[in-house]
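Starting off with a structure, shown below.
One chain of protein is taken out of this complex; the other chains stay put.
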Amino acid sequence: MIRTTAKKIYIALIFVFLYAPIATLMVLSFNASRTRAKWGGFTTKWYFSLFENREIMQALWNTLLIAFISSFIAVIIGTVACIAINNMPKRSRAVLMGVTNIPMLNADIVTGISLMLLFISLGFKFGLGTILLAHITFNIPYVILCVMPRMKQISPSTFEAALDLGASPVRAFFKVVFPDIMPGVLSGFLMAFTMSLDDFIITHFTKGAGVDTLSTKIYTEVKKGIKPEMYALSTIIFITVLLLLFLVNKAPKEKS
Amino acid sequence: MNKELINLIDISKAFDGEMVLDELNLNIHENEFLTLLGPSGCGKTTTLRILGGFVTPDKGRVVFDGQDITGMPPNKRQLNTVFQKYALFTHMNIAENIAFGLKIKNKSKNYIDDKIKYALKLVNLEGYEKRMPDSLSGGQQQRIAIARAIVNEPKVLLLDEPLGALDLKLRQDMQYELIRLKNELGITFIYVTHDQEEALSMSDTIVVMNQGYIQQIGTPETIYNEPENAFVADFIGDSNIIDAIMLEDKLVSILGAKFACVDTGFGHNKPVDVVIRPEDVELTKPEDGTISGTVTHLIFKGVHYEMEVTANGFEWLVHSTGMFPVGTQVGIKIDPFNIQIMNKPASEDEEAVGVEE
Partner (left out) sequence: MKNSKSSQRLLSSPYIAWAVIFIIVPLCMVFYYGLTDKTGAFTFENIAAIMSAEHAKALWLSLGLSLISTVICFFIAYPLAMILANMNVNQHSFIVLIFILPMWMNFLLRTLAWQTLLEKTGVINNVLSFLHLPSLNIINTPYAIVLGMVYNFLPFMVLPLYNSLVKIDPNVINAAKDLGANNVQTFFKITFPLSIPGIISGITMVFIPALTTFVISNLLGGSKILLIGNVIEESFTQAGNWHLGSGLSIVLMIFIIVNMVASAIFDKDGEGSAL
């Protein structure tokens, strides 16, 4: 009895540790004072002025656009790569998986500067395009990580059975393989989207002047002080995701 | 019979409000090979885990050699378990696996080395000390799991479906192996299985369980030849279980025909179940049988033919070395000794369970 209580307290403490900053930011979003150092009374005005702040809105748009397009492309390349890797001889599979793990295990700063050097020497113009390429690159491993275990579970005979029953390979894939790996593809997409959204370091090195995502915008604001609208926006995003997760979990499960 | 070693007294256990064991009483003797047999969910594994100390009963007592061990943790008990799927320590080699319990007890190195040698010899795996568990076949891992348990010289060895993961041929070999081991060690084996053939071929005593209750305790012969109720009859081997009426002592009416039997004491015109094993149904010319019918199915099974005969509205399952083609008119005759009379189950519920299995 005492042990289970102690365990619960321990878990609770960790969650406080992880969520205290988040709660702080939410509180700050209602702070009438412009500095985060002191409490100037309750206000909701930042939630309105937010939508008139063109810079923040532009950064939000860039962030969501990059996150969506980069995860979408990463999901396509990653899923196709999984099919190919799964059928590869052991040796080449190990090599390719090793290369796949590099962006995940390597330091973000090294990945960031290496891509920056590449884009410079290729003469690319730094902007949304370069950020997008960089994000696709670090998102693909997360997709593969999510899809691969699902892929391994599928017995090759299901695919062969579909061929045997007269389906074309493409049709067989979409009819029997794809539904099975769908949960992996979906969580790969969500993971990639989240990673892209939260990334700062790689974006920092691959963005061009005048193009900002929320992360880089916040970073430039650190020195002069974060605009309270930023807290308001973060709170909105966080609460939205929280509600979505809650709804998804409440929705009847198709199969457990 | 040897002296009693373990007594389970009024043991009840529920998981999430679902009754798994209900007031179970069982006495286990020294040097006995006792098998807990039943379908999945019957409570046999829970009983074993209560003995091992991994589950604490909600009610009741476990007495070991006269001492109450109900609340004793597993590491203090004088019995060892061979787990389903072996549960070997994959990060240790075979010698380290076997030595585990002895090292915990701070035995000397010489003693441990001798014990490892002895145990590996006992399970026919000499020279495997340095191998890792993952490099062994299922059957070999099983032997190591047994060796790891018996070096601790337990008074009782608990075996939880130890042969479940092996293929048929290996399973039969291991059955002989286990009987040999038990005889060499001279200790009590408590064995859990859902495989009736395993139970019949190895045990001194079989405890048939269903839905948390003991259905019958007896030797393999009694359990097979004289099942006490329809569940046991149906679970152990193939059988014809037929509604019948006990007309008087030694005379039963089955499907409207009168058969001589040997049972007495059921009273007059009492509804009963009769069990007739398929190999006990004799097929004759139609005019020689007590009743007659038509062969509807015929399969060659190697040792015998398996047939179905429709007679008096019942599908009789028959095993016979003689072959009767489908469509043949046959007579059915049954030796009085081979008709086993059972009381009807007390409740509908109990019967439903029996039929389902």
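Letters A and B mark the chains in the order given here, with residues in each chain numbered from 1 onward.
As a working rule, a contact is a pair of C-beta atoms (placed from the backbone, for glycine too) under 8 Å apart; a residue touches a chain by one contact, two chains touch by 3 or more.
Note that the structure is a prediction, hence the values are computed from the model and not measured.
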| item | value |
| --- | --- |
| In the full complex, displayed partners of the excluded chain | A, B |
| Subunit A, residues in touch with the chain not shown (by the definition above) | 7, 10-11, 14-15, 17-22, 24-25, 28, 36-37, 77-78, 80-81, 83-85, 87-88, 96-97, 99-111, 113-118, 121, 133-134, 136-137, 140, 142, 145-146, 169, 190-191, 194-195, 197-198, 200-201, 204-205, 214-215, 218-219, 222, 226, 230-231, 234, 237-238, 241-242, 245, 249 |
| Subunit B residues that touch the omitted chain in the full complex | 52-54, 73-77, 80-81, 83-85, 87-91, 100-101, 104-105, 148-149, 152 |
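The definition used in the following text is that only the chains that are shown with their structure count from here on.
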| item | value |
| --- | --- |
| Whole-Å gap separating subunit A and subunit B, where each centre is the average of the chain's CA atoms | 55 |
